[in-house]
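Left out: one protein chain. Kept in place: all the others.
On to chain A.
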Amino acid sequence: MKPAQNHHAVRQPVPAGPAGPVRPRGLALHLLVVLLLCAVAPFAHGDEALAGVSAATDGTAYAFPEADPLRATVFGTPPGLQHQTRLPAHDVRREVRIEGREVPDIFWYDRSLRYTLALQRGPAPLVFIIAGTGAGDNAGKMRFLTRLFHDAGYHCVALPSPTHMNFMVSMSHTRVAGYVPDDVADLYRVMRWMLEEVRSRVEVTGTAVTGYSLGGLHAAYLAKMDEERGDFGFRRVLMINPPASLFDSASRFDAWLSPEALGGTSADLFDRFFDQFADFYRKSERVGFDDEFLYRFSQKVEASPTEMRGVIGLSFRLTAATMIFTSDALHRSGYVIPKDAQPGPFDDLMPYFKAAAGLGFTTYLDEYMLPFLLQRQPDLTREAVIRACSLEPITGFLAHSPKIRAIGNADDPILTAGNLAYLKSTLGDRLTLFPTGGHCGNLNYGPFATRMVDLMNAEYGNPRASGTAMNSGLADGGAR
């Protein structure tokens, strides 16, 4: 779930130093980052009256420029409107591994879980931030959230999604990602360890948990589990653009990518987009792929709503392919890799990439996840699995817990009309809905970002005493 590619926005904004911005240097690497964020990313999303939910637009003028939720989802916030986080950022990348855990050689580089710490110097509340589907702790949106809350005076721990390959390889007990109860149990365990780790370094005055997209759904479940076990004592849970049901959303993505919906194959879709991108680059006056470049491309790209949906579906599909391959290789289950011919670290993985990319999340559920779960719990049903991966089982908790806050957009394309109605009726005025922004497309748009901090501060009384940490960020994003 990281459809847009705002990674530059959350990297250090280029300070207006004497030398000005340095031109990014060549190689396909920038392109890689851009495309992977674009491609490996989606989780992504309705329009209804705001009656009954808290008015998102009070006080600040909400003028998000992209009215199309699909484009907002894919391209995010225009550079000039991005909330600027402060310099310098104090995040430190850390690693932890499970002692004695066997990891296949092919994943030699993923034995340890990579996570990010951004700590205050003195006592402060701690926010755990959970990434969206397939995203790591350093995905663009994650870096933004980490810096946002760090700026606001919180200690931050940023974790990859349990659906990210690094988490699957290094931490997952079942090594089968996507089943929410198991994923949340893994997260809970790892976070407990991390809390100890943070406490050994700094004073923690309270804890909170947040996450975007699927990470938002995880956050709610973590809070529920914490309520029962009491390891964290979360006082605030902030769900950012959460899905109401993983499978409702996943089914939408699969449907958007179906040949019937596309009127062609995903290969044609891919080619059409990539060719436009390459063509735009060829004609561009400047080299280097920054936010400005992407923004100009977004204004230029020709794509029907069907194609935009296809792109979102495709990026989710590629994320699913990663999960499928990774789980299969960890289990040697013979699903996309022949059981007796496991690839080594230097072998061609293209055949498996192609095989896995052809499947999709719902197929994975039926052919892999469900059979796996049935082996452990024979009385489980498909319906029960789907329900367990939605907010429904904790509706009572969500409806009554004063800790819960949610923030999202009324036009989020990953949400069905029913999903949106559910969120509204369950959360009432603890749900902040912005009229536009798609799925996480306005995450780093000033008013949205400010609101996230306000929702957190309402519980913790603004740890940054003066409150001046927030600069409203309409400033120099696109300035050269």
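By definition in this document, contacts are C-beta pairs under 8 Å (C-beta built on N, C-alpha and C of every residue); 3 or more make two chains touch, one makes a residue touch a chain; residues count from 1.
One rule holds for everything that comes next: contacts and distances are computed from a predicted model.
The listed options are "4Fe-4S dicluster protein", "Paired small multidrug resistance pump", "VacJ family lipoprotein" or "Coenzyme F420-reducing hydrogenase delta subunit", and the UniProt record of the chain not shown names that protein "VacJ family lipoprotein".
Checked against the full complex, the one of A:110, A:183 or A:412 touching the unshown chain is A:110. Check A:123, A:396 or A:418 against the missing chain and you find that the one touching it is A:123.
Here the missing chain is touched by one residue of A:333, A:362 or A:401, and it is A:333.
Note that of A:145, A:214 or A:269, the residue touching the chain absent from this view is A:269.
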